[in-house]
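Missing here is one protein chain; the remaining ones are kept as they sit in the complex.
Up next, chain A:
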């Protein structure tokens, strides 16, 4: 039986994650408990959700630099709206998701209509979203609402006393939704086609404009969900939060085995990319003597490894063809 070469990056990601977990487990047997696993999911929930949106964007050959700012904007938007009005948090959530989805769609529209690189358009989006959250407030606004307490404390007690929190479940659900959208729908096929090349996609009959708008709208929606999760996680809204998250998310997607030129990758890989990065952090916390900057260096090395792996893979498939 031969394995599809397209699966290699995904298998490599999962393999590295399992190997890393085994290394951690040998050193700290307690790492292999549902408590640590539960925390791994909870602590990286917002990153995982936003990385799912980023995966779709990168699969289409684009990039979305605005998501970190959108997460910060979401937190501030929720906190300020809950403080100033008597709206129920659920109503605020719906409003917020409307705003962020429209924001993403607008960026997609600008990218398509003006024909400019996604990089610079979403850079403008990044400034705009961050600026908008500064204009709402420059302080960290606490969120105090009985419904929020409820969300924060909602969890499912796994065997071994690990807590699978609500936000952890939301992340797993987002990955599932993202995987279905990317791999099982007509829209997902259009995204892959676009990543393979705009001209060929057009010849295949993909509606490039609608798909581009849809991709960035999806990314904006996911950034909104991630913002809600982040506000539940921190219990506040702060305009300076999640600076640089877009680059962490891109790194997670690359470590997850998605080709940065677009057109090849799996949403499931992104989940493992996020978890691998979370695992490195957990290991450093467990060790206690390592400094936090090692996280950055190790993530950089992982990034390099995966990119080299992809280069080799692209060359190998090119030779075969």
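Descriptive notes on the structure:
As a working rule, a residue touches a chain if its C-beta (ideal position, glycine included) is under 8 Å from a C-beta of that chain, and two chains touch if they have at least 3 such contacts; residues count from 1.
Note that in this section contacts and distances are computed from a predicted model.
A single chain of the complex does not appear, and UniProt lists its protein name as "Inner membrane ABC transporter permease protein YtfT", one of "Fe-S cluster assembly ATPase SufC", "Inner membrane ABC transporter permease protein YtfT", "Aspartate carbamoyltransferase" or "Fe-S oxidoreductase". The hidden chain makes contact, of the residues A:23, A:87, A:247 or A:316, with A:247. Checked against the full complex, the one of A:29, A:115, A:146 or A:288 touching the unshown chain is A:115. In the full complex, chain A makes contact with the omitted chain through residues 63, 110, 113-117, 119-121, 123-128, 130-132, 134-135, 138, 243, 247-248, 250-251, 254, 260-261, 291, 293-297, 299-301, 303-304, 307-308, 311.
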